[in-house]
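What follows is a short report on a single structure.
Left out: one protein chain. Kept in place: all the others.
The first chain written gets the first letter, and so on, giving A and B; residue counts start at 1 in each chain.
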Amino acid sequence: MGRYIFRRVLQAVGTLLLVMLLLHLLTTVAIQLNGNPAQAFFGDKVASPAQIAVVEQRFNLDDPCFDQVGNPCLGPFVERLGQYAQGDFGTNLRGREVSDIVATAAPNTLRLFCVVLVTWLALGMVLGSVAARWRGSPGDHGIRLTSVLIDAFPVFVLLIVYRYVVAVPLSRWAEETFGEDSWPPYWFKPSFDPEHPWATVLVPGILLGLAGSAAFIRLVRAGQLESYQGDHVRTARSKGLGERHVVVHHVVRNSSVPVVTAVGLTFTEALGGAVITEGLMNIYGMGGVLWGAVRDDDVGLVLGIVTLLAAVTVVVMIVVDIAYALLDPRIRYE
Amino acid sequence: MTHARAGRRAPLATVAACAAVALALAGCTPSQTADDDAEGPVTLETWISQDMETLFPGDAGAYDNISVLDVVYDGLVRYDPETTEPYNYVAESIEPNDDNTVWTIKIKPDLTFQNGEPVDAEAFARAWNYTADGDNGLYSGYFFSIIQGYDEMQPETDDDGEIVKEGAADELSGLNVVDPLTLEVTLNSPFAGFATMLGYTGFFPVAQECLDDVEKCALEPIGNGPFRVTEWSQGQELTAERWADYPLDETPEYDTIHWTEYATGETAGWADFKTGDLDLSFPPTAEVEAAKNDPELAERYIERPGAALTYLGFSGYTEGPWNDKEFRKAISMAIDREGIIGSLGSGQATPADSWVVPGGVPGGEAGTCEWCVFDPEAAKAALEKAGGWPEGEKLQISLGDDEAEVEYFTAIGNSIEEVLGIPYELNIDPDYFTTRAEQGYDGMFRNNWFPDYPLNENYLSFYASGEPGAGHWGWYSEEFEDKLDEAARAGSLDESVALYQEAEAILAEEFPTIPFRWSFSATYYSERLDNVILNPFSGAPILREIEVSAS
Partner (left out) sequence: MSDAATPTPTVPRGSGASSSPVADAWRTLRRRPDTIAAAAVLVFFAVMAAFPRLFTDTSPRSCPIREARTAPQGWGGEHPLGTDALGCDVLATMVHGVRPSLLLAIVVVGVSLVIGVTLGLLAGYYLGWVDYLVSRTVEVFLVIPLLLAALLVLSLFKGVDLGAGTFDVILLPAVVLILFGWMPYARYVRAATLEAKNLDYVTAARSLGASDLRIMGRHVLPNAIGTVTALLPTSVAGVISAEAVLSFLGIGVRPPATSWGIQIEQGSQWVLGGSPHVLLAPLICLVATVLALVVLGDALRDALDPRLSS
């Protein structure tokens, strides 16, 4: 096991470096083709070459390679890697520390992900199990149809409708019913409130989780159906074990393997949902920051954040692999 | 319940879930106690957009930091909320010499910064020197180009745009601190409107402590205005509290201003306004009608025509029919300004028919643009005169990626296609400013101008490209630039304004750009607020004037 983890970590570092290089190249080419972000600094004003040159310096983009299309700009990249190795994640274009931005933005996104994850697991496990247990029943069909329907509904429409149509009356109603000092009004606030981060991230998170839950319900259902027909379940039943015991020990436990895998894979996908949710619900989070950074050709910020994100994703993947081994006795790593 | 138990016994699958729930509970409990207090300070809840980067006066040029700095700093002059005329505020007097080249500024005595440093001639000189210094690369640096010695402070570049030499001087030779409260400014050439510029953010004074650590000061400004920034969580919120020792008189009664930062622009806060979490807001386009029809809301509404111009320019630096004036006239008359604004903006804008905002600034008049009226027949005739549109080609219309603007420009394109039969395509360009500055467009593109200070000159001077083929539109007119120079040299502000009007007439005749729309400022305010006045110039509510009653 130890050797396996070691090898996996080594691989992960390689993947990370590749991702960084790829992104570095993409952003560099973007700057080379579209022109230096220093130009955008002046907006509507007409700037002299000298003014632009100084702003390029301020933005750390004064290396001539950023003006030469096709130049991979490896110099600045290596320099940046060196800084990362020393724990210095650099600054964004306007000189704000990347670590500072992440420190503000990441907790909000993590909160969102936590709520999403709990929604996924809860819905997936409960509804998926019910659908599998009573396969072919109206309940099963109902669950499958509803989940697909929610899945087909674009999440941004869901959020827009919630924010503008549902949240305001709901929040007012909650305030009148429970009083201003209680929690319910905060749950239904149309925007995120940094002073009450958990309460105000709850509903957006559930909505985002709802949108992605169909895949989990399907996974759990399929996994459990397979288990119900598996030899070990048949054996367990023939030993005379109670149905409840069989379901809990043999069916549910086995079906959690693909679910854990899916959590790992959907992690990056959820970031896409985060961009939309954060934008619409005014949450200052990683999705929104990254989105803005890419739009502004902010190389330093994009690389800094993606490196951190990729690192987290890779760690999640490794953890998932290990969880795999612990959950499924058939899998052993050497 | 089977499933609950299942969850407990499958440990790893639910570790994350449990941790999250635990965290959620832990995060919830403590803050519940501290909340509203009837006796607490009175707070004004308002908004800015999320991408505000700095609060250093010389580097601030966006709507957001300008509106925040307006309560944190005091300038030499402030502008009358009704007429936009400047009046002395920190300045005791501002006097030019006979030919408007040397200006003597006297500063009111005994003023201090929020850290106790004096606000004197030196405070202004150091701020202006620092901002004007090209080596610092600040946004507002170019404002000082009219002051003597500016050129010596700029770095030199080679043909590739690389810096070869830093600016020789670190101080404007045209600034002279005569005594602690007197500053003498020598301009490069006569400019009658100099005093009008002095209320702009870039001309605010800064404390020495601020210059000693500019990065810190950009986040925690040391102002001389009625409010001091106490907390700024960048990207989320900004709080400023009233400065108890404020010596001057333009300060409101309430204690705190709290800005919530929004990601998606000014309309994002509407839902929050409706739940009572914001005191000032404006609805998104789709809700404008509903808000107008709400009798209760209608009482708490104020509107004012704005001063920002959205207009269309052409790539005069590439070959195309748009180099023919008749063609540009055809396009202009094919755009149904009223219809587009009426449908998409629900009336929250004004069709533009001039290059300088009418009524908003000295010298601004409506109707200077002869061909800014929707007239399909005249448009078709003009197109014919211009030789028509090349068969099979598409007119490219470029703009930034603002969602509302994309909609407006789709409508503009539709209108042109409908009237003239010219097919179009939109080129939505996130790097719009860069591409435009590098003359990278081929066809028509969006432009927007938000003026810096209230003088018609500010709407016109950027058309001066210096040589044929240069500038955003590749447009050059010697006559126009001569007229600008003449206006700057005029003996009085009034003469100057009149000459600038003549320059606008040249623009109207040559027709390099097509005015489309004037901004429109409006805001709804909560029941707690009173005396909400919009700045005629920026359109922002004047925070210093607002009265907030304790709820």
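Here, a contact is a pair of C-beta atoms (placed from the backbone, for glycine too) under 8 Å apart; a residue touches a chain by one contact, two chains touch by 3 or more.
Only a predicted model underlies this, so the values are computations on that prediction, with no experimental measurement involved.
Here is the thing to keep in mind: the chain we left out touches A, B in the whole complex. One of B:Ser145, B:Thr239, B:Asn427 or B:Asn448 touches the chain omitted from the figure, and that residue is B:Asn427.
Among the residues A:Leu22, A:Ala103 or A:Leu326, only A:Leu22 touches the chain that is left out of the figure.
Within the set A:Cys65, A:Leu110 or A:Leu225, the residue that contacts the chain not displayed is A:Leu225.
The omitted chain makes contact with just one of the residues A:Leu33, A:Leu74 or A:Ala103: A:Leu33. Checked against the full complex, the candidates A:Arg58, A:Arg94, A:Arg135 or A:Arg172 give a single residue touching the omitted chain, namely A:Arg135. Panel shows subunit A; residues 11, 14-16, 18-19, 22-23, 26-27, 29-30, 33-34, 135-136, 144, 148-149, 151-157, 160-161, 164-165, 218, 222, 225-226, 229, 265, 268-269, 271-272, 275-276, 290-291, 294-295, 297, 302, 306, 309-310, 313-314 of it touch the chain omitted from the view. Taking the whole complex into account, subunit B touches the unshown chain at residues 284-290, 336, 339-340, 342-344, 394, 396, 401, 403, 406-407, 410-411, 413-415, 417-418, 423-431, 435, 440.
Everything that follows uses one rule, which is that only the chains that are shown with their structure count from here on.
Chain geometry summary: the mean Cα position of subunit A and that of subunit B are 35 Å apart.
Interface of subunit B with subunit A (complex): residues 2-3, 5-7, 9-10, 12-14, 16-17, 19-21, 23-24, 27-28, 31-32, 35-36, 50-51, 53-54, 61, 134-137, 139, 141-142, 154-157, 160-163, 215, 233-237, 260-264, 268-272, 274-275, 277, 287, 401, 430-431, 433-435, 437-438, 440, 447-450, 462, 465, 471-472.
If you check the complex, the residues on subunit A that touch subunit B are 34-37, 39-58, 62, 64, 67, 94-96, 100-101, 104-105, 111, 114-115, 117-118, 121-122, 125-126, 129, 163-164, 167-168, 171-172, 175, 180-181, 183, 189-191, 193-199, 202, 244, 247-249, 252-253, 256, 259-260, 263, 278-280, 282, 284, 288-289, 292, 295, 297, 323, 326-327.
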